[in-house]
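Pasting a structure below so you can have a look.
All protein chains but one are shown at their positions in the complex.
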Amino acid sequence: MTGPLLDVRELATHFTRRAGLFGTRTETVRAVNGVSFTIGRHDTLGLVGESGCGKTTLARTILRLVERTAGEVRFDGQDLFALGPAALRRMRRRMQIVFQDPYASLNPRMTIGRAVREGLEIHELARGDAADRRVVELLDEVGLGADAVTRYPHEFSGGQRQRAVVARALAVDPDFIACDEPVSALDVSVAAQVLNLLADLQARRGLSYLFVSHDLAVVRHVAPRVAVMYLGRFVEVGPAAEIYERPKHPYTQALLSAVPVPDPKTRRARIILAGDPPSPVHPPPGCPFQPRCHHPLKDATCTAVRPELRELAADHRVACHKAD
Amino acid sequence: MRFPPLLALTLLAACAGGSDSPSAGTAGGTLVIVVPGDGDVLLPPVTTTATGALVSDRIFPRLAELTLALNTVDDAGYTPVLARRWEHLDATTLLFRLDPRARWQDGRPVTADDVVFTFEVYRDTLVNSPLRPNLEGIAAVTREDSLTVAFHFRRAYPEQLYDATYHLRVLPKHLLDSIPRGRLASSPFGRHPVGSGPFRFVRWRPNSDIVLAADSGYFLGRPRLDRLIWRITPDIATAVSMLITGEADAMEVIPQREEIERALRAPALRLVPYPSPFLAGILFNLRGPRGAGAHPVFGDRDTRRAVAMAVDRATIVSSVFGQYGEVPIGAASPMQWIAERGAGQLPYDPVRAARTLEERGWRDADGDGLRERGGVPLRFTLLVPTTSRPRQRAAVLAQAQLRTVGVDMRIQPVEFTLFERRSADGDFDALFFSRTLDPSPASLLQFWSSAGIGSNNAGGYGSPGFDSLVLAAIAAPSRAAASPLWRRALERLNDDAPAIFVYSPRNHAAMHRRFEHVTIRPDNWLATVAEWSVAAGLRLPRDRVGGDR
Amino acid sequence: MTGSATPATPATPPGREARVPLLELRDLRVTFPVAGGVARAVDGLDLLVEAGETVGLVGESGCGKSVTALAILRLVGPDGHIAHGSSVRLEGRDLLALPGKEMRAVRGNHVALVFQEPLSALNPVLRIGAQIAEAVRAHESVTRATARWRAIEMLTMVGLPEAERRARQYPHQLSGGMRQRVMIAMALVCRPKLLIADEPTTALDVTIQAEILELLAELQRKLGMAVLLITHNLGLVAETTQRVAVMYGGQIVEEAATEALFARAAHPYTEGLLAAVPRLDEPRERLRVIPGQVPPATSWPAGCRFHPRCPYAWERCRTEAPPLLEAAPGHRARCWLVEEPARRTRADAPPGEKP
Amino acid sequence: MLGFLARRLALAALTVLAVVTITFALVHLAPGEPMLGNAERMRADSATIARQRARFGLDRPIATQFAFYLANLARGELGESFVRHRPVALVLGEALPNTLLLGAVALAASFLLGVAIGSVQAARRGTWVDGVLSIGSLACYSTPSFWLGLVLLLVFGQQLGWLPVAGMTDPAAPEHVGPLGRALDVLRHLLLPAATLALVNAGAIARFERGALVDALGAEFVRTARAKGLSPAAVLVKHAGRSALAPVLTLAGLSVPALLTGSVLVESVFGWPGMGRVTYEAIFARDYNVVTAAAMIAGILVALGSLLADLAVARADPRQRPDA
Partner (left out) sequence: MSPWRLAWRRLRVNRAAVAGGVLAGLIALATIAAPLLAPADPLAQPDPVGLQNLPPGAGHLLGTDGFSRDVLSRTLYGARVSLAVGLLAALLAVLVGGGVGFAAGLSRPAVDRLLMRGVDVALALPRVFLLLAVFALWEGVPLAAVILLIAGTGWFESSRLVRAHVRSLRDSDFVAAARALGAGRAGVARHLLPHVGATLIVCATLDIGNIILLEAGLSYLGLGVQPPTPTWGNMILEGKDLLFAAPWIALAPGLALLFTVVAFNLLGDGLRDALDPRRAR
């Protein structure tokens, strides 16, 4: 089969929410505001951004856990938002998701075994003894023992739970997993275990990942291609090496400069950004980043015209008027 | 403030002699009366509450009042009030001469026009006075001159004076004439009445208190007490507590034995006994459902008699009232003069009751302890109003007694207005009635005669023999002549057992000891309140407030 | 380096022996009653902080680092219990022996705390100006107006624009970065000698984190206080501290000058930790991991607490609990490898890791 | 803010309309006749009753009657009491202030008492003081108000004679005592019934306050306050207490129905001339207009209570302010 596994075009997801306790105003949150990208087979796209930039919403929209406002998502050529309930359910078998908080992503009143088994049952992949055997296999694959089958989430540590969550996702034998900050809630040593597990699974099963994280170091570790998101839009997309070594967008530059490096010998100059990120309810005119931009060439164009992604190097695209 | 009982008695005795004639110097005292419910309107023809009547009676006097003997037949049994004199012009005309000193509390004289107006108001269907049916014997009232009125009766009968005076309380025409008759009850006058009686209206705070003050211009002399205050307290236990703590001075009747005993332990209180106008019992419905045919149980005289004999009235009275109640002799209340000893209800005899029931075919075939006949159980439902604790207590006791002879009586407490409605509609097996009877025994007619069927004779008892005995008694010219007739009528009723007459409370008004000259006329316990007094030495702060302000 | 087995006293920087340290923790033990028994959250901790220096206290969740911070100010109650025999000395004064009132005079005045999550650490129903002024009035008898003025001055100092207006706002009306600035202003308004910052930037985005770190460094320069920085982030430690203590299982397992520690970790746990972090500067194919889980604080393993996860562990580690041993001057590690360095035999392969 | 008020008032109006409709249907469909109210002395014939029925429109179909009722209501007319022969507005207008006085004093007292008890419990949680107060407030909360009222009446009214047992004023007292004397008189009469209502309600509030305070005391901002060096009392009152205020205020606002219920029982025990008694008596007398109007007022009070609670909460908690 040809073509990318996942093809996202001009995707936008807006929420209308009632503001204030008494809900007397409504406001539109432009969480995702026109995003396009593709992910190939056995491929990983890393997605970085700070809190509130829309990366989690993007991941959920791709799985149609949230309804989009505009744009389209094609999975293996099929328009996801055109699918009826039955077809969507069949499609869900092929796309899965792993969340940030392993405590919240398992039903506390369900055994690990039942959680893993659920996908098998929904898609009628196995029943009875066969299902039991499959559950044990899956748990083993993620490094959990067979005794986990009858135990409850609260009896496990965060890392073990995240393994169980991965096992649940694997149960339906997906092609694609959206990993939404899968290790952010975990300790360093445990996070490394899970990251290694995800890498092993990808190698073994030929999986594709969308890997969402706020931690640039983690993304660099897992993804050959990286997208940087700011206020609902991609500001820079490209090969990891390019972006980390030669960041073009002032935001990416600031982001990279701010990450502390565990090496006392390398002292770098941090770029300190002015102010806080604007609210996705009232995005600024022109370039979304311009109010905080430190670029020496910032001018009236930046405040008036929103820059589109443009290709500055091979496969390296940047949404900045001044980048070169 | 409380008095050691001995001291109080001594003081009472010491003061009793000296203060006979009310004068400005000796007048004083506040009587606080505790009542369970608020009044509705302080206008005698339209009030439907006991409190409304008790208060308005103090403001609006009658033409003449019954004496304590309550002799309704003899003209000598009355004392003059608004009418100074009266005379029979002929067999159907009674002439009243008004007291020229009588004044309305706004200063206008009481005139014959007022009396004529009063009669019209009472008789007006738009006014819809509850007392209207009592005036059917009177054809018309006419003004003879400004101080003379004539009452014209439809027939000649001994109680003409009673009918002309007892039910009518004279109203001020000049204040009420302009009010549409249908709106009388809701007129402002009913909340701020102006009368011609010994007490003036002062204040009415809804659900809290009503205050009257002595009217110093009352033509028969200013009352000795300065003020009468009714305090409205729905909870009986609380009301008795108020008597004990001295927050209130008097209560018409304490309805339960235990509460009476509690009040008696308070040294400052005494109980003033008086015969009860009150009668309560279980009324059988002799008619079948919807008034058709005979009732399956009570249509049969023998069965009724058996059920009556199975109820131990003496035990019920002892249990509910102790010594403060009695078993009535029949359909008359103890207050009525016809209720003299001699006549009596069927005896309590469960053995005979059981035998009678056997004979009538009510047998316990299935061994459940209850009788049935032809598969129909000997069962009936007794309606009891939720408002009456003594009736509920008596019903529960009777229920257990009837069970021992195999009669299944079910108690259904119903809310009072519903009780009244079902009573009026004849929609019941049996009900626990309770009646406040008028002093005149003539009122028995409406409850038990064939003519009363369809209105007040709810059980549908009808006996030509009883009817003629009562009519003859009413027409009899004197108590002596009427007495044997009444007795036979009551015996007749008891033999036919249309009801079980279960109890009459022996009424005891609770009264603070500082009040003296207290006499109680059973039909209207405050009738003589204008004569009650508090000796100067026993007065509480509230007695020294002063009256006519 | 000697192979002495005698437990070393906490490191005292050379040449300062005569002076009383600013903060001295000795054998600090804090326990919490839990359903399954008693959790020994901090279990024999020794630590020194000198005036004006920045010390990092590093460890993963559950190692006891936050409890240590609270225990210094005796804020572990009502559940937590500081064991008898523990000692917390501030300039020589034993804080654990102080009566309640005097202890309160220390809190916020001599030693101040900044917490991880500014939104929940600030009272949502009080104006931020009032919350800061309250700290002033708790320790100095000044008028309400003076306290308020001091609060606004402090807010200006931490770089909050329009301090006067902001002082009248409530925490929820501020952004996360501003809230943390408020927290810092509140902590520093009484000019404490020691600031304990417990994960001060963990809840913040990385760009905001940079701002706050700059601010803290600047304020430390201005006010000359010591900072005890508690964090799990090795990068942060590397960039901001002069000395580091690594905690594991309620104890300090390694302590050294920052550069020395990052140059050559003596304890296998520190070593594993450094190897497990994905690096921005030097991407790696595969992360080295520390196998297994942190054991629960109710049942620390016998012997060395790290031995079940240690790639070098041998028999001695399972039975004998190592004390802090001096691996180099000023560099101590709670590991028998200091005595038997030959046993640090490990191929390039990472330690036995589960698939 | 205005929008919020408008929405809340609309909801309140809807509620009141529902109350009126339900009550109207209830009393008119129930068996029994209003015209027989207090009929012991009334010996009216059927023609008279029919005329009375016609006068009050009771002979018309219920839907018509309801339409008339609503039309009158819109003109602010509540009709006339069948039993008291007075405008309903007057009957209830005289009773309502008394009930409001009793209820407001009881509400305020129960709030203060409940918060005080709950605070002591929270400050001493786990000690015997907490235990004793817990049982005490639970017992208060679990005691039927009529029962408690009788006991208080027996002890303080009758046995000790400290306070009057019944009524709202002493009608026999001299009238020249002046406004202060009259106020004192009312206060003396108010104490027992208000205490009865307050104790029962304070039990509920204390339980709630304790829970809210214990939650608040576990919050991080309380730790911050302690770290600042504040005294335990200041921490409890200023920090934990302030933040626990909002839920307790809500509860207090929601206890209006309970107080209204309690007033029916307590007013008749203590002979308090309030709305509870009027209503109770009107129900039994089938005084339709009074019953319906009383229900309407109760509905308004309940709606008002929850509205005031919301406003108080907004006052106590800046996060919940509509303009926040």
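Which chain is which? They are A, B, C and D, in the order written, and residues in each are numbered from 1.
Criterion: a contact is a pair of C-beta atoms (placed from the backbone, for glycine too) under 8 Å apart; a residue touches a chain by one contact, two chains touch by 3 or more.
All values derive from a computational prediction rather than experimental measurement.
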| item | value |
| --- | --- |
| Absent-chain contact - pick from D:Leu11, D:Ile62 or D:Leu112 | D:Leu11 |
| Listed residues B:Arg143, B:Arg393 or B:Arg539, member touching the removed chain | B:Arg393 |
| Subunit B, residues in touch with the chain not shown (by the definition above) | 236-237, 240-241, 256, 258-259, 261-262, 315-316, 318-320, 386, 389, 392-393, 396-397, 399-400, 411-415, 418 |
| For subunit D, the residues touching the chain missing from this view | 11-12, 14-15, 18-19, 22-23, 26-27, 30-32, 134-135, 138-139, 141-147, 150, 154, 158, 257, 260-261, 264-265, 279-280, 283-284, 286, 291, 294-295, 298-299, 302-303, 306 |
| Sites on subunit A contacted by the missing partner chain, in the whole complex | 60, 63, 65, 85, 89-90, 92-93, 95-97, 99-101, 103-111, 118-119, 122-123, 151-152, 154-155, 165, 168-169, 171-172 |
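By our rule, only the chains that are shown with their structure count from here on.
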| item | value |
| --- | --- |
| Selected pair, greater C-beta contact count between C-D and B-D | B-D |
| For subunit A paired with subunit B, centre-to-centre distance based on mean C-alpha positions, whole Å | 90 |
| Chain centre separation (subunit B, subunit C; CA means) in Å | 91 |
| Residues of subunit C engaged with two or more neighbouring chains | none |
| Numbers and ranges of subunit D residues touching at least 2 other chains | 319, 324 |
| Subunit A contact footprint on subunit C (complex, rising order) | 60-61, 175-178, 205-211, 213-214, 232-240, 258-259, 262, 272-274, 276-281, 283-284, 286-291, 293-294, 353-355 |
| Subunit A residues within the subunit C interface of the complex | 50-51, 143, 157, 159-160, 187-193, 195-196, 199-200, 214-218, 220-221, 240, 244, 254-267, 270-273, 276-277 |
| Interfacial residue positions of subunit C with respect to subunit D in the complex | 70, 73, 75, 78, 104-109, 112-113, 115, 117, 120-126, 134-135, 138-139, 170, 172-173, 183, 186 |
